[in-house]
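Note that this complex is displayed minus one protein chain, with the remaining chains in position.
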Amino acid sequence: MLLRLEPLIELSPLVQAVLVAVGGTTAVVASLIALAQVDVKRALSFLVSSWLGLLFVAVGLGGTAVADHLLLVYPLPMALILMAIGTIVISNVTQDLTQLGGLWSRRPLMGLAFLTGAAGLMGLPPFASFAALRELLALTAASGHPWLLGGLVLLTNCLISAGLIRVFGQIWGGRPTPFTQRSAEVLWLMVLPTTVLMGMELHLPQLLVRNGVFSLTPLPGWGPLAWPLLVSTLVGGGFSAAFYLRPHGLARLPQALSGLQEWLAHDMQTERFYHRTVVALVLALARFGAWSDSRLVDGFSGGTGAAAMAGARRLSLTTSGRSQAYALSLVLGVLLMAAWLLASPAPLPLSLLP
Amino acid sequence: MTSSPLLLLLLIPGVAGLLLSRLPEGRPALVRSLAALAALAQFLVGVYCWLQPPADLSLTWLPRLGLALELGLDGISLPLVLLTALLTAMAVLASPADQGRSRLYFSLMLATNFGVVGAFLARNALLFVLAFELVLIPTTLLVAIWGGERRAGAATRFLLYGAVSGLSLLAGVLAFGWLGQGAATSTVSFSFEALAATPLAPAAQAWVLALLLLAFGLKLPVVPLHGWQPFSYSQAPAPVVMLLGGAVSKLGAYGLLRFGVGLLPDAWTAFSPWIAAAGAVSAVYGALNAVAATDMRRLMAYSSLGHMGLLVLALAAATPLSLQGVMAQVIAHGLIVALLFACVELIQRKTGTTVIAELSGLLNPIRGLPFTMGLLLLALMAAAGIPGLAGFPAELLVFEGSWTVFPRATLVCLVASGFTAVYAVRLFNRVGFGRLDNSRADWQGTSLGERLPAVVLTLLVLLTGLWPLGLTGWSETATAALALPTQLPV
Partner (left out) sequence: MTPIVSTPGVRTPLIPPSTHPYAEVIHRLEAGGSMLPDTPENLQQIIGIYKAYAVPMDFYWRDLLYIAERVFLNPLPAFKYFISKEYLDLPNSYAGDQSKLRIWRGGEKAHPELLEFMERGETRRMPKLLHHLWHDRVNMEFAEACMQAMFWHQGMGGRFNDFLESDVYKANADRAIKAYFKGNLVMLGLYKLFPDMFMEQVKQLSFYANLGLFWEVMAPVFFEMSDLYDEGKLTSVPEAMDFLVNGIFAVAGRPIYHHVFIRGECFEIIPKSEGFTWLYEAALPYVEAVFYRTSPFRGTKSYNAQAYQVPADQADFHYGILYADVFPVGSAGIPPTLLMQDMLHFLPPYLQELYKQHRRGEEDQLIQLGITFQRSMYNVTSAVIQALRCALLYPLDETDPEHLAANRRFFEAQMDRFLRPEARLPDIQTQDYR
């Protein structure tokens, strides 16, 4: 939808700037949060957010073709990664990265599938996303803030690569845990489609070149600024590989930093913030409304009702219960009314008489 | 007696109500079926009147008082009459088949119908007042006799507020007639034509309108005159609330439209900013209180209050589009609130409670009430204004029509409309999802007959949502004629 709105967005430099700012922040922050996640699905979902942040940046800079390509190359590898992770979660009853590990020797097929998908998302030639990211990098280089935005894209790519290799290392690297002591390859109905998708992913670059999306020489999508991109991928992936592929002391953050990890892991506590502000405001207003209704309105109604009842009770005390008294008061009343009617000159009441 | 279909519309519930008391005792199912048949017959006569619009009926009654039996149907009253007949039938069918004191109960329901339809059909203001007052007695009795634990208090409060409303209306109508015609002629005619032909001075209009606003504001209701509503809606039996919320409260809207916008345009224009503000306050107040409600019925009562606020806003704006919105909202809200309370009736009958904290997991397919909860979900979505259901076109018309005249009030109402989603989701989350307590889930499922009213109402909510002409088509010309030119933007 954002792509469709592109012509509209081009009209306002302010909106474009906002898009770039929001997108850029999301890209970097989300990939940082992904690095802090303990749950594997959350680690991957924040990478999605990060990728979409890059998309926002592309749209904000006016590169519809680039944004299109980013959107094009993303679904297949992401799906592949999630399918591979799915088979791991179902066989090992956990999504917790700290409870997984040492699965390479027994689940190599899924490990390869994950790596293929990861390669498809990191800027790694010849895979498809390298081309898209390189185009984005070229776009930022041509923009008003080449160093800032270009650096942002490189940083994001570095962090995404780190995040993906981290997940790989924590699941397939390291030593087996009690939860991964036994891990047999799962049902063929899950493995077969995953391997088929892996094949498709491997063919994706060729497909895109065939259809003229990217050029071929020397690798699909190679062009200016390719080297910085490749270096950023290798740096990010390399760091994670060093920490996570073999059991490494630093893979578990030191105690002092665990607070930071907790804070990042809970999306920087945005949910708690949202609860404390927006939700609390609505609930407080609602409680005030309920209080006012029960105290003021109900009180008023109850009060008037009680007053009416009390008045009626007082009045009822005046009735003596003797019919002569009633008859007498009736006659007196009628006489008084007749006298008033005859005496008053106003024509209006007369017309009321049948 | 001329065999006008208009008279038939009144005679059917009237005679049926009387005949029901002749039926043998101890056969509640039979009484219920006959009452439903009567309401359905009335509905069919209404459909006939739609296809073959009947001529206005005029019979003299008490010319000295200015009271004549003048009945007529136009684009505004026709859908309301049909709605009332339909809701009466649905309310009767939603009542339990083993209703206690069934003859009295169903007669009172038909008497309510009689009064409401009479008010809608009236072309004479005093006749309108008569019918308006007439509705008070059966509804109070229905609350007082078959209500919940605190029904005595609820009925008393209902009666007091209703009495004030009726007195205020009487005073306003009398003043209208006398101030307009009193000096000129010897007999005052209260027919609509006569009242329209003798416009009042602006100052006089203001006084009359003030009285009428009090009367109809109490009926709708509008904050701060709503004190009776949550209490009565939570104590009265749910089928009775279907009638109260769906049909009886519409008397207020109809009155404001017919008398306020139609007959007192100058005063209306002058008062409209205040009326719009009251509508906006009502909308927000109702929505917020619904968020805080702990009982399903109170939640739905406040929801109804909120929706009436939107209606009042649209009335205040009085543009052709917003008046279409008024009619749409009247029908849509009538259907939605009836559907909500039909679901509440089923839930209460099966589980025995409507307190939100005591219910959970009702969506369970085997031991819960999945069908009822499905319909409740649709009803809540409709109340929240989800497209595809009746609430959306109504709210859209209201907002579009009022935006040009009262942008800030409309904005407030939009926010309130957003809050409706909050309480709808909260309610459904707590009651539908979660864990069903097996030790308390020993009720039977709902049978086809029990579900029927809710199903019919759901189908109508869906139909009018997908085909909004069903909401506005009846009354487009009539409301366009009533729209105030002074409210249109320059």
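Each chain gets a letter, A and B, in the order it is written, and its residues are counted from 1.
Heads up, the rule we're going with is that a residue touches a chain if its C-beta (ideal position, glycine included) is under 8 Å from a C-beta of that chain, and two chains touch if they have at least 3 such contacts.
These figures come from a predicted structure and were not determined experimentally.
Taking every chain of the complex into account, the omitted one touches A, B. Among A:50, A:183, A:233 or A:301, only A:183 touches the chain that is left out of the view. Within chain B, the residues in touch with the undisplayed chain are 361, 364, 366-367, 435-436, 438-439, 442, 444-445. One chain of the complex is left out; on chain A, the residues touching it are 38-42, 89-99, 105-109, 178-179, 181-185, 188, 192, 265-266.
In the analysis below, only the chains that are shown with their structure count from here on.
Distance between chain centres (mean CA atoms), chain A to chain B: 41 Å.
Residues 282-283, 285-290, 293, 297-298, 300-302, 304-305, 308-309, 347-348, 351-354 of chain A are the ones touching chain B in the complex.
Listing the residues of chain B that touch chain A in their complex gives 62, 64-65, 153, 156-157, 160-161, 178, 182, 186-188, 224, 226-228, 230-231, 285, 288-289, 291-293, 419, 422.
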